[in-house]
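Certain chains of the assembly are absent from this excerpt, and the rest are unmoved.
Naming follows writing order (A and B), and every chain is counted from residue 1.
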Amino acid sequence: MTYSNKVSKIVYGGDYNPEQWSEDIWEEDMRMFKLAHIDIVTLNVFSWASLQPDENTYDFTKLDKIMDLVRENGLKVCLATSTGAHPAWMAKKYPDILRTEINGLKRKFGGRHNSCPNSPAYHKYSVRLAEKLADRYKSYDNIVAWHISNEFGGECYCENCERAFRVWLKDKYKTIEELNRVWNTAFWGHTFYDWDEIVLPNLLSEHFAPERTMFQGISLDYKRFNSDSMLNCFQEEYDTIKKITPDIPITTNLMGFYPVLDYQKWANHMDFASWDSYPSNGDSMAKMAMSHDLIRGIKKGEPFVLMEQTPSVTNWQPYNALKRPGVMRLWSYQAVAHGADAIMFFQMRRSIGACEKFHGAVIDHAGHENTRVFRELEALGAELEKIGNMTLGAKTDAKAALVFDWDNWWAVQLSAGPSCELQYYEEVLAYYTALHSNHIPVDIIGTENDLSGYQIVIAPVLYMTKGNYDEKIRQFVKEGGTFVTTFLSGITEEHDLVITGGYPGPLRDIMGIWVEETDALPKGSENTFSYKGIKYPAKLLCDIMHLEGARALSSYETEFYAGTPVIVKNEFGKGSSYYIGTSSNGEFYEEFIKDICMEKGVRPVCVTPKEVEATERKNESGTYLFYLNHGEKENKVVLEKDYQDILTDTFYHKNEELSLKARDVMILKEAADA
Amino acid sequence: MTYSNKVSKIVYGGDYNPEQWSEDIWEEDMRMFKLAHIDIVTLNVFSWASLQPDENTYDFTKLDKIMDLVRENGLKVCLATSTGAHPAWMAKKYPDILRTEINGLKRKFGGRHNSCPNSPAYHKYSVRLAEKLADRYKSYDNIVAWHISNEFGGECYCENCERAFRVWLKDKYKTIEELNRVWNTAFWGHTFYDWDEIVLPNLLSEHFAPERTMFQGISLDYKRFNSDSMLNCFQEEYDTIKKITPDIPITTNLMGFYPVLDYQKWANHMDFASWDSYPSNGDSMAKMAMSHDLIRGIKKGEPFVLMEQTPSVTNWQPYNALKRPGVMRLWSYQAVAHGADAIMFFQMRRSIGACEKFHGAVIDHAGHENTRVFRELEALGAELEKIGNMTLGAKTDAKAALVFDWDNWWAVQLSAGPSCELQYYEEVLAYYTALHSNHIPVDIIGTENDLSGYQIVIAPVLYMTKGNYDEKIRQFVKEGGTFVTTFLSGITEEHDLVITGGYPGPLRDIMGIWVEETDALPKGSENTFSYKGIKYPAKLLCDIMHLEGARALSSYETEFYAGTPVIVKNEFGKGSSYYIGTSSNGEFYEEFIKDICMEKGVRPVCVTPKEVEATERKNESGTYLFYLNHGEKENKVVLEKDYQDILTDTFYHKNEELSLKARDVMILKEAADA
């Protein structure tokens, strides 16, 4: 089943802001939407100021017209609650709605992401608006989903947040003694005697740079608190709407690997996941794929909605190159290949003023259909109609899992030492890229996920081992799983307090080693090690370890710790664990992942040239193989089974060699008896 | 006629601050001024605190003495009003005079450029001081000009400015509905219902960096407002003084291409233009020349005053290299060659404390005349005496005009996308440099200027076409002119709202093209095109266009738009237009400009080696040819007419070859029958 029972194909459309235009334009929009096979629009994203001109007045006249217009034109609606940016009059009348920056300065009205998540005014009026919208439009059966606020994000350091932080802490730690313990306040004499002595950790208190803190525990809790505060805003709107329209699923548009909000926690409160995909210039196909897999992962494999992407160009990058011909289609299908059941864009019509006027749109400033971009959109729309309901609800069957955990991300980024170059995300990406290059389907999981369905679990830089996560790993390996972790793992528990007695702390028995020291390599310098006869670099950090049951697969080749182990394997219970004591390059990871997958019998989707991505999705109607040629040249693939191309209806036989043009895509349905 | 009827030669002098010295030094100053042929001093630039020790007391004793001293010594005076820096006591008593920074923080007393332009206290006391000065010194017939304040500049974001901004907006837009329209506030739900809801666009509201905004329209209006606020300060002093001394011209010292103030608007309120020239290390001769031409241009070709330059060295650059021997003279004459009728310096005597103590001066810390710098100053002074009134009031006869427009500058710099490297000034400089290399006299004009006198008008990156500026261009071309514009032109109207229907908007018929997309090239990458058999780079942005009547002169050579036009020419009415769809290098611009000038019969002043600048000025007494050898080696020029050297009285004949030593200058008067 897909995210909504009202969709019977991959919906196609995006953010539509007719309120920026005079009504004579609206009919032209409808005409062009039909040309492009658009069947869904997201409405009402930024209309709060329009819907509520003052404290007591609500005016839905224009929205009514728009809702009727799109219903009459057969369009489905993703209805936003407009609470992503508050009205100017509200900021003036209730300044508590304005955020305070990390530097301690109170903001004025402007921009978006601008409401304090602990503002009483925001809570009151955002919930009231959501209620009015749900009540007014509950009878529109073309609403397929609610879209709460927009791209929740940012932080606030105001007095209301400070008070709420103290409440949050008291709920969590109960006593001030426990708070002092988990924050290790004996260090630098920070002992608190009363909750009211606690201040938010910002540039006026514990931080000496936005991400550099003197008390990791305080800053880590602030990040959790801030994520929870925003989640609370979401939840209040959710509950209000759910009461009125219990059958319409509710979401909010996420932003991939967004460091501010713990999406794994959020996902538990959302009916389905949706996100906005804006890769930066030069992002690899694996990097883009990892974001899709994250979003699929946070809802345990359920299909997701690609809520926003640009049809052509962004405006906010330093250099906003055009998406080359074919790229919009390729990246759209990449989302589908990784679990998307909807392809949507920001935006339907390009605005004429303010900061996004140079952001691409379905309908450009030229205003007509005779553009390269529109022609590509039209062609994709036709294809999606052809595909119909075939791929809807299809799942990815992964035997490998990659652990990504927000608490770990925060803790590693906040850490003072050992190296300024350590980036949790980059280390996870390195392993993801190796899995992707090997065409191994992978789930991106958090620490709450069950591991029993996997053959291989990889947890790079598992710096923080929360609660009994070590025990979950221990059972997984004992029962036959393969577990991989790396340098700087098992260091702290959930409050970022070091687990003493020898690194990697609670993982020590599983890994069969003791890490005595960690050497941070100066900028530009590298150590080396050899694996299966080939020399690879050891970069960033080098754990210096002693074997306690494990076996060394490779050793450092230079420095005073030359000859000591860098890659080790430990047999543990029925399974085995690998500890990679340093950071290396893509060639090494690709080779290493290939070996452990082969060892466990975890098979690739299929074998293809480097530039061709391959994924598989399965549902009741069949199994679908996606070939995506990310290259700028033609590439050939050889089929491993009999297939039918669902875009062309062509049948192909096993061992047949097919040609994919530059940036071309093929979706092949496995023949019933294949 | 020159800027003042009281000058009968190029005056020579500069900022003189005897109030920093004991009176025994003053006589020594007079002695040295005479040695150096100094005949003018700018007085009273920073004396407010001295003239007004408290709210009710004014004390002109010292200024009286100074005024008498310089009059007795035959010096002319440029009398400043001292309002460029307010007294400390005033900041303490009337904090509204202090500015608020773009980050929202209120300043304390310190520095200069420090008064809020909308401060009631500043208005009251600055005007009162101007009035007292005018009244007291009106009888001094050696005052040749008033110098209001000093280097107006900077911005303020205080509450008084916020209130004044609302008034300014209401005056301009009349209704809140119109304001919402021109700012496109439907975007992101920014609708304003009351003028009081509007806040200044700064780092606490719409800006995420000093020059990066979320609402271009708001920020653009703030820039206009701020420029107008300061102009209002100028105007109030102007009006007050004018009533008392109607015959003394009034100016304020400008700063060349200074982004904060719209000098083209300001110039309409000034009796004559004057400016402070401080090129940075490594500035090209063309870059320096362009600033002089700008200042000449804002007063429609009238002579200007070089109010400040350093005799030897600056103190505020990262590396303050000495002006090499001959450079002070060379650059002084370059100003004259471009329209200056005065050569003045900051400063006459080098101060001993605070931040400008390492800034060069006519009289150095050594305190005597036996320095290299003083000897060069002395020699130049003698030359200026020799020149006498010959060049006074002479004009430049330009058939080419280059459009530079502050609104465009602001709008382009504030734009979010398409490329962070786009710099309006740099694009204009590229075309100026090509004109300069070809020795084509050029006027730098704004959008208010009449075009009818020109053969060629070049408007690089005419991103914003205000009001009916397109119609002015249309008429110009129809009547036979040659118009050149570039990529990213015709995009928005005066509120930075996009003109829909196809770029370049209102210029589309004139240029004969439709620009469908614009590709921003990633850092370091280039496309190419060929012009007359030579390959040139296409950089920064590449417009992808369709011909609608125009003819392609060159096409892109790579990328998916290879083969599409990059340089096009359109015959339109009796004239023609050129659209340059990308940014290229100096070699291309030089060649291209040469060709269009030749086509229109626009002739260079003369032909010289690369390093020798040549300009011409004409007045009733004759036509003067300036040769300026900016090279560090000797260069030879061949005369195209008969001339007399006005510095040496030597006569030269047509076709004669003359030698210019490194950094040497020649001023040749055209023989009467030449």
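As a convention for this text, a contact is a pair of C-beta atoms (placed from the backbone, for glycine too) under 8 Å apart; a residue touches a chain by one contact, two chains touch by 3 or more.
Please read all numbers here as calculations on a predicted model, not as lab measurements.
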Per this structure file, total copies of the shared sequence (2 shown): 3
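By our rule, only the chains that are shown with their structure count from here on.
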Please work out the Cα centroid separation of chain A and chain B, and write it as a whole number of Å. 50
Over in the complex, which chain A residues touch chain B? Could you list them? 17, 19-20, 46-50, 53-54, 82, 85-89, 91-92, 101, 105-112, 281-282, 312-322, 324-325, 350-359, 365-367, 371-373
Which of the residues in chain B come into contact with chain A in the complex? 103-105, 182-194, 196-202, 204-208, 213-217, 415-421, 495-498, 500-503, 514, 516-523, 560
